[in-house]
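Structure first, commentary second.
Showing just some of the chains, left in place.
Residue numbering begins at 1 within each chain, and the chains themselves are lettered A and B in the order written.
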Amino acid sequence: MDRNIELGFANIDLERRERTGVAEVIYGAGKSADQITEIVRQMYEHGEKHVLITRVEEEKAEKVAGMLNEVDIKSNVYKEARIVVAGGNMPADGIGMIAVVTGGTSDIPVAEEAARTAEFLGNEVVRVYDVGVAGLHRLLSKVDIIREASVVIAIAGMEGALASVVGGLVSAPVIAVPTSIGYGAGFGGISALLSMLNSCASGVSVVNIDNGFGAGYQASLINHVGIRHEFT
Amino acid sequence: MDRNIELGFANIDLERRERTGVAEVIYGAGKSADQITEIVRQMYEHGEKHVLITRVEEEKAEKVAGMLNEVDIKSNVYKEARIVVAGGNMPADGIGMIAVVTGGTSDIPVAEEAARTAEFLGNEVVRVYDVGVAGLHRLLSKVDIIREASVVIAIAGMEGALASVVGGLVSAPVIAVPTSIGYGAGFGGISALLSMLNSCASGVSVVNIDNGFGAGYQASLINHVGIRHEFT
């Protein structure tokens, strides 16, 4: 607890980190490059060597990476995912593989946020992008790959039908992510969100609009069911 | 115009009937069996021999049929469709065939309203029911039949994904009908309605929730494009 008080300006829940056995996550939106760097630096001092920073736009991400480099912390910038990873990913020790599937190319930033989060948390990820249901043969040509996954993340905007179709094709749990892609009666993702909540396929649960991080995190927990468990 | 005034209590637009060359339609909800029978009887006197009555629940429908029989007007009751047809259907003279496709069995009443309306207006109809996208192999096994249609009516509740998947599989225009089937965040058909309006497939347009009649009517107009045209 003391360290939280020391840091003062960030919500770093160390107790939870230790309990869950996963690495640390910083929500970068609304924090300056200076603040982010300082939080990471203090974590390093306390022995935390893997840190994921989300929602950092390209320019700030590069700045953070540069400043971390100055204090000898190696980091990777994933600009499409708006993510910086300091100290590399956790070792991949999940039960199986996580498939990240999108309806269109515009959904890719959210998908990358999910994929990079899952990789950081110790999962192998396979990406199957741009297989929206309006061109069903494309999705069907990838169904074998998707069926190999132990968890599927289905990401789509507009009418969000992808989640139902994928949910009907696989026997793994599906985490659905509505995106704000679309216009008019898409209402910034509401149409896709409602579709996914009302999916006629069983085995689909849903996270917030554009919440790639949340989907990647939940998928990682599922892909480690019974593994992390013993360590807590 | 005079006849409209005579009838007094119903919206019978005879001018339009003559112009469009289609038969007459009575919206039965909120009208008594007596009122409906009297309107049909007067239409018969004025030479109108094909009348469709929609939204009549079973008991009222049987009563109307009985009363019409007493004045020597033959009629058929389609109870699942909540429809009575007096004087039989118009001859089937459309360009092609209309396919009526549903996601589930609960959507069938709306589908029957669409199908019976289209048949009444002079169209051949093929029914492909209960082929929701969660069991894609079932839909795919019927795709050849659906592709033969000149117009497709896609009817689904819950997340309404059927319209997008069907829209991607056919090259005919698709009229989508959201149904109020579902619960919770289905919001009485809003989820399906939004899905269909945001369909990622081109060639899909949408009618009101549960509006089987409207879909059958629009599909019939499409299936007679260039045919009726000459007669107006």
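As a working rule, a contact is a pair of C-beta atoms (placed from the backbone, for glycine too) under 8 Å apart; a residue touches a chain by one contact, two chains touch by 3 or more.
Just so you know, these numbers come straight off a predicted model, no measurement behind them.
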| item | value |
| --- | --- |
| Number of identical chains forming the whole complex, with 2 shown | 8 |
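As a convention for this text, only the chains that are shown with their structure count from here on.
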| item | value |
| --- | --- |
| Angle (degrees, nearest 5) of the CA superposition of chain A onto chain B | 180 |
| Touching residues (chain side chain B, partner chain A) in the complex | 103-104, 132-136, 158-161, 163-165, 167-169, 182, 184-187, 190-192, 194-202 |
